[in-house]
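One protein chain omitted, others in place.
Each chain carries a letter (A, B and C) given by its place in the written order, and its residues are counted from 1.
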Amino acid sequence: MIYRENGQFKTSYAADQQIFPIAQDRWAVLAIVAFAFVGIPFLVDEYLFRAILIPFLILALAALGVNLLVGYCGQITLGAGAFMAVGAYAAYNFLIRIDGMPMLAAILLGGFVAAVVGIVFGIPSLRVRGLYLAMATLAAQFFWDWAFLRISWFTNNAPSGSVSVSNLELLGWSIDAPIEKYLFCLGLLALFALLAKNMTRSAMGRQWMAIRDMDVAAEVIGIRPMFAKLSAFAVSSFYLGVAGALWGFVHLGSWEPAAFSIDRSFQLLFMVIIGGMGSIMGSFFGAAFIVVLPIFLNQFLPWLGGLVGLHISTAGVSHAEFMIFGALIVFFLIVEPHGIARLWSTGKEKLRLWPFPH
Amino acid sequence: MREIGDVILDLRGISLSFGGVKALTDISFDVREHEVRAIIGPNGAGKSSMLNVINGVYRPQQGEVILRGDHFKRMDPYRAAKAGIARTFQSLALFKGMSVIDNIMTGRNLKMKANLFQQAVWWGMAAREELAHRAKVEEIIDFLEIQHIRKTPVGRLPYGLQKRVDLGRALAMEPQILLLDEPMAGMNVEEKQDMSRFILDVNDQFGTTIVLIEHDMGVVMDLSDRVVVLDYGRKIGDGSPDEVRTNPEVIKAYLGASH
Amino acid sequence: MAFFLETLIGGLMAGMLYSLVALGFVLIYKASGVFNFAQGALVLFAALAMARFSEWLPGWTGIDSPILANIGAFVLAGLVMFAVAWIIERLVLRHLVNQEGATLLMVTLGIAYLLEGIGQGFFGNDIYKIDVGMPKEPVMVLENMFEGGILINKEDFIAALIAALLVGALTLFFQKTATGRALRAVADDHQAAQSIGIPLNRIWVIIWLVAGLVALVAGIIWGSKLGVQFSLATVALRALPVVILGGLTSVPGAIVGGLIIGVGEKLSEVYLGPYVGGGIEIWFAYMLALVFLLFRPQGLFGEKIIDRV
Partner (left out) sequence: MKTRKLMMAAALAALLSVPAIAAEQFFPVLVYRTGAYAPNGTPWANGYVDYLKLVNAKGGINGVKITFEECEFGYATDRGVECYERLKGKSGGATLVQPLSTGVTFALTEKASVDKIPLITAGYGRSESANGAVFTWNFPLLGTYWVGADVAIQHIAKKEGGFDKLKGKKIALVYHDSPYGKEPIPLLQERAKMHGFDVMLLPVAHPGVEQKATWLQIRQNKPDYVLLWGWGVMNSTSLKEAQATGYPRDKMYGIWWAGAEPDVKDVGEGAKGYNAMTLQHGAEPNAKVVKDTLAMVHAKGQGTGPKEEVGSVLYMRGVLSAMLGVEGVRKAQERYGKGKTMTGEQVRWGLENLNLDQKTLDGMGFAGVMRPVQTSCLDHMGSSWVRVHTWDGAKWNFSSDWYQADDKVIRPMVMLASGKYAEEKKLKPRTPEECKQ
């Protein structure tokens, strides 16, 4: 009875076009965001910040980027990690090569460079699609893996090829403590999530989804596939680039190309599929699931083994982690191919009708 | 009221083939402003290919399309859309993952001018545009009597309603020429009546020129002003419904096809 | 010239080895429309089974002869692959009929994780040896034509021969046997095949079994070359450009694609690599495949994609 929209009549199209048309949703989301900004910093210890929350925020941003491309525009990518790498290394170069470059500006510029690179590697999408396109994006992955290892200019001629950034500062606010890093990432994520939501609910988003659902029909009503696809690549890569820069600057502090390897690309795709393709909320679910699950299993399995008097070795835990992770993916895809976001909305649907079944 | 005007669309000597297979051979016919023009013919006659040539999905090897006096060797879908040609599809080509409103809103795409950044911040022009076009889309929804399903993802709708949404999406473009590819295929009698009414209303109220492919002869003869008959990619008849009905070659093709 | 020939031959042979892995992709995609990202994991799994069984068998049964142990291990590993195929069909594919390609691809990624976990957990995660008596030393040929002759890697040469034989056998299997014809029918049209009474489920078990056996052969060859350990699963990434170049549905495509990619990447690495710092062969293979794709979006031998409206 609590979660009902009865009596909420909309008197204008503007009210109907809101991000969360149902009042309860609006309040719940506002409360969660407020809690994330104000509540969590007081409740959480350093480990949670550094090992779970910060990676979660950054990877959620990256997953959002992948979701815009894969979930909304229907272009499969297996090279997401490469665009994170481009963002990270570009931001690094802006920061160290231009005196007085503010950190935030460097990160955003990194995003823009990634967007440009994204457009270039999106060009094959105009001609090839589906699995063949996925392979084209793999080419991007391997190329940039190589480029950042081999072209020493990108790494400021660091002999080892590893670069590092420190003394993060935003308008005089020095971002050192985990809590500051957390708030910085959270702020960026909230902003970019809002922008993404706006894009997807306006003309641009409809163009992307039209291309995804039926590209020939989209063309016939005057959507230019080239513009729609490349803009999706650009926006997606921008998000990935910013996320990559954050991953390098804020989370790792010092990194090498392996931080953005093909494993990362797969991981991001997993997040989108498990979380829910074509759903902003799904990107968050997916990122949370993938970040937390291995850590959870890692701690939970030995404990579980201990309960039944079984000592599980480190390797055993890790193997079990592989198996459970794989099994969960398979299970999810069989039970709900549209991801956690769909489960969530089905649940809401039920709640809306509760306690009356119809 | 509507009054049939000059030739608005003229097709001259169109030939189209896929690999070695000839789909259309040297076909010419014209379409006048405000009229309802039907293309009929047995299965595989090349009717859909004809529509695809008109709005540039297929590129003919020979011939040209003349639209309001502009000659096009090859049309492309974007230019066709800009020039005011809209169409519906035989096998449904709706955007399945999107709601009815969003599907019809895509039809307003060409008329929306806000750029990506304005859309991302949902401010000024972008927000105003969304509102204005939403109002327009609601008009179409009212016209097609599909208010109750406006928020439903089209993938979940029954076939007949999907056909209506398809029409709605085309209408949202405010087209001058509307190409309808078997708008009534697979419908029951009642649905067919509804659809016929919508088509005539569109033609009547907005003066939209309509090019129509249909199998149901009764419907075709009732609705259309002039009819083109295709068989195996060649034109075998052209004229008023009555003329076509008595054309011996047409009769032969249809009898042959039914045997 | 001699060196160019050597590189060329090396590339051709490497290409044959890629083809062997690519073949697994093609078989499964052809019959079930699944792009099987778990092919690499299958190779690892099969090789682990083979290596460990040949190590354990003498202890279990008292067989001394390494040949018998190898044969026994091959049979056992084959049975294991059959079980894997059966379980995958039972627990996974059966529930995913008519799902989208992306979903199926993701499922195989899940299967890959599962296989990697089970394989390492059950068979161990050290580096193991498969010794089927492959010669390791090189031979020199055409010594009277070129100074120093041309070096041929005997092991690769034999591996390439085996790969060729396997392709021949598979072609025969597809053309001449009833099962093969049923497989082809399924590949052409699922529904039509079902309507004439071909049991889809059994066909899927068979095709995954065949792919598993191909993975076993690939695992033995690669495992004997590289040693059996986790990285074996990554050979799948080397085979991907081959599949793409050759076309997802074509067995000959997998072979020709393999040869082109093999030669292309070795020549590029040897002749282009030194100018840009080396290590270019992986992305060069992908770029090469990509360039081909831009001209033929369905791959060299793939079926042409026609848009219907």
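In this section, a residue touches a chain if its C-beta (ideal position, glycine included) is under 8 Å from a C-beta of that chain, and two chains touch if they have at least 3 such contacts.
Predicted model only: the values in this text are computed from it and were never measured.
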Going by the touch rule at the top, give the shown chains the omitted chain contacts. A, C
Across C:Q39, C:S54, C:N70 or C:Q120, the one contacting the chain not displayed is C:Q120
Of C:G33, C:P252 or C:G273, the residue in touch with the unshown chain: C:G273
In the whole complex, of A:F184, A:W208 or A:W255, the residue touching the missing chain would be A:W255
Absent-chain interface as seen on subunit A, which is shown: 45-47, 50-51, 55, 96, 145-146, 149-150, 159-162, 164, 166-167, 251-256, 258-259, 261, 263, 294-295, 298, 313-315, 317-319, 322
Subunit C residues touching the chain left out here are 3, 6-7, 10, 14, 120, 125-129, 136-138, 151, 153, 155-156, 225-227, 229-232, 234-235, 238, 265-266, 269-270, 273-274, 277-279, 281-282
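Here is the rule we use: only the chains that are shown with their structure count from here on.
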So the chain most remote from subunit C by C-alpha centre is B
Using the stated contact rule, I'd like to know whether A-B or A-C comes out ahead in C-beta pair count. A-C
Report the inter-chain centroid distance for subunit B and subunit C in whole angstrom, where each centroid is the mean of the CA atoms. 49
Taking the mean of the CA coordinates per chain, how far is subunit A from subunit B in Å? 40
Just how far, in Å, is the C-alpha centre of subunit C from the one of subunit A? 33
Junction residues of subunit A, two or more chains touched: 216-217
Of all the residues in subunit B, which ones touch at least 2 other chains? 57, 89, 93
So, in the complex, the side of subunit A touching subunit C is made of residues 76, 124, 127-132, 134-136, 138-139, 142-143, 145-146, 149-151, 216-217, 262, 266, 269-270, 273, 277, 315-316, 319-330, 333-334, 337
Residue set of subunit C touching subunit A in the complex reads 35, 91-92, 95-96, 99-103, 105-107, 109-118, 120-121, 125, 237, 240-241, 244, 248, 276-280, 282-283, 286-287, 289-290, 293-294, 297-299, 307, 309
Residues on subunit B engaged by subunit A in the complex (per definition of touch): 55, 57, 77-78, 80-82, 86-87, 89, 93-98, 102, 105-110, 112, 114, 116, 119-122, 126-127, 129-131, 134-135, 138, 169-170, 173
